[in-house]
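Here it is: the structure, laid out below.
Note that one protein chain of the assembly has been removed; the remaining protein chains are unaltered in position.
Chains: A and B, in written order; residue numbering restarts at 1 for each.
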Amino acid sequence: MTERPEKKVGIISCSGEECVEGTISRVATRLVLGKLRPNETVTICLPLFLAGGREEREFARDYPTVTVDGCDKMCAKVATERYSGKPASSLVVTDLTKGWQCPKLGSRRKLNDETLTVTRKVSDRIAEEVDEVLRHWV
Amino acid sequence: MIIIPCSGIGKAFGSISRDATYEVTENLRKETTQTLCLALLVSGDEESLRLVRDNKCITVDGCPLQCAEKNVKLAGGDLAGSIRVVDVYKENRHLKPRGVTFLDRDGQQMAFAVAGKIANKVDDLLREQ
Partner (left out) sequence: MSEYLQTTFDKFELRVRKGFYYTKDDLWVSVENSKARVGVSDYLQKTSGDVAFIEVAKPGSTVEKGKDLGTMESAKTTVPLLSPLSGTLDEANSKLTGSPELVNSDPYGEGWLVILTPRNLEDDRSSLLSADDYFKLMLEKLQSERGKLESR
């Protein structure tokens, strides 16, 4: 692993156009990046990562990553393992929401209030994983 | 017809590509178009690969890196059109979208403009068939 001076965690979210959980994954990741852990996290653009983006792949190779997938197809996790290395942690939104007894989630395009509440819970969960990864930083 | 956005997470144009795709597939041309997750093509999902190979695809990319176009081509998709949000911006210079997580008003307007381009391309392709 290349020496890197700062403690950072890369978050790789699925793009998930087909389902509302994909949108939740995306928005929750952005909330972590912009509000919850802005100094500790970097987001990896999955389409650029898949297309061979050097900066994205090298970062994911050299820093610990947390993948966030909308569904159990786990595209972000699969891609990270294939191109950079095993993520430090992986979350799947459908697994999380099963445990929370969520209301029926709405549109994949415009998140309603209930879905936004779920999204914030997911972002809190991602932030917890980031904290856990940083606690175990070697 | 399959409309595939890049959905790039780091830029407003990525969010616009996604929203424009929804506008087309859920509203403007909902009878003749659908979308699918770009990442499924790369992970080798057979159903997704079959869809892009058996149907005409239009990619919608946020920036000149054109990740959606590249990945659809790599997957052997039938690429019939490529829209770049940055080109639509050049025709709508007054719009300055700022929001990435949630589109602001300029971002929504740009998404509508991009959706219009996609819909026109869909119509052109249908006429050719």
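One rule holds in what follows: a residue touches a chain if its C-beta (ideal position, glycine included) is under 8 Å from a C-beta of that chain, and two chains touch if they have at least 3 such contacts.
Since the model is a prediction, treat every value here as computed from it, not as a measurement.
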Quiz item: With respect to the chain omitted from the figure, which of B:A20, B:L51 or B:L65 is a touching residue?
Solution: B:L65
Exercise. Have a look at A:V20, A:V42, A:A88 or A:I126 and name the one touching the chain we're not showing.
Key: A:V42
Self-check item: Missing-partner contacts on subunit A, residue numbers
Solution: 4, 8, 10, 38-39, 42, 44-45, 48, 53, 55-56, 58-59
Quiz item: List the subunit B residues touching the unshown chain?
Solution: 8, 10-13, 63-65, 86, 89-90, 93, 95-98
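In the analysis below, only the chains that are shown with their structure count from here on.
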Quiz item: When the C-alpha atoms of subunit A and subunit B are each averaged to a single point, how far apart are the two points in Å?
Solution: 22
Quiz item: Once bound in the complex, which stretches of subunit B touch subunit A?
Solution: 4-10, 14, 18-19, 21-22, 26, 35-40, 42-43, 45, 65, 67-68, 70-71, 100-102
Quiz prompt | Footprint of subunit B on subunit A - complex, ascending | solution = 13-18, 22, 26-27, 29-31, 34, 43, 45-48, 50-53, 73, 75-76, 78-79, 108-109
